[in-house]
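Working notes, structure below.
Of the protein chains in this complex, one is absent; all others appear in place.
Let's turn to subunit A:
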Amino acid sequence: MMGQRASLMRADGVRVDIDGRTIVDGVRLSVAAGEMAGLIGPNGAGKTTLLRVLAGVQPAAHGDVRVGDAPLLALRARERARRLAYVPQDTTLDFDFTAHDVVLMGRHPHVGRFEPLRPADYEVARTMLAEAGATRLAGQLVTTLSGGERQLVHLAKALAHEPDVLLLDEPVAALDLRHQLQVLGLLRRQATRGLAVVAVLHDLEHAARFCDRLFLLDGGRLVAAGTPREVLTEKTLADVYGVRAVVDDDVATGALRVTALDVMSGPQADARPDRA
């Protein structure tokens, strides 16, 4: 799959230090057009920080990040936002914007400072709200929405960038079952349409079922990369998560199923003094 399509997002040798601690160390990854990639790993593995680096909102101490052929940080903010959109995990907002207002903000990088928003921009906002299944929320104030509803609105805002690359930090963490499937299906479709999608995911079955490639982080380092079948093995789960697990095929979905049995005792559990 790789190599056939253009790589839209590439990172090489990325290292991030925060307050003297190395959070991400020497990570290398590449995501192609049409691919949905999952960033997985235990708590504190550096997934969110890595995603923020890819989004250009977190400076890296070392490393090269590229969108298409362009170095990420060489791009002007507007140009960068036309190419990639980022949905953080925390989308709380204290100001009474409507959902429609928030989605319209996704058009910001496409409209010049002294230009007004064009009818086409309103059209895109409306389309993307529908795409995210959030049309009903359009006139609602985001301050009154539940966490899951707000997530849908921010997803629509990200789509309104009309980006090449979509970066999402735990996009389904706040959602109920139905909305989880709805959002993951939506991301899957965006990939099928030619976007590169990178999502931090906690649920390994989601990762197995919806992603083409997985990047497994542990202690800031990339410890495995490849297809879900290559990455999600009983041995890696034991090494990285410290759990005894069974990995088999789920008859209903056709994807991998990960069943964690119990926490392993011994060196694995103690070998992580740096975990917050």
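One rule holds for everything that comes next: a residue touches a chain if its C-beta (ideal position, glycine included) is under 8 Å from a C-beta of that chain, and two chains touch if they have at least 3 such contacts; residues count from 1.
Keep in mind that, in the parts below, contacts and distances are computed from a predicted model.
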Which of "Aldehyde dehydrogenase family protein", "3-oxoacyl-[acyl-carrier-protein] synthase 2", "Fe-S cluster assembly protein SufD" or "Iron ABC transporter permease" matches, in UniProt, the chain that is not displayed: "Iron ABC transporter permease"
Hidden-chain contact residue, picked from the options A:Q140, A:Q180 or A:T227: A:Q140
For subunit A, the residues touching the chain missing from this view: 52, 55-57, 76-82, 84-86, 88, 90-98, 100-102, 105-106, 108-109, 111, 113-114, 122-123, 126-127, 129-141, 143-147, 149, 161, 178-179, 182, 189
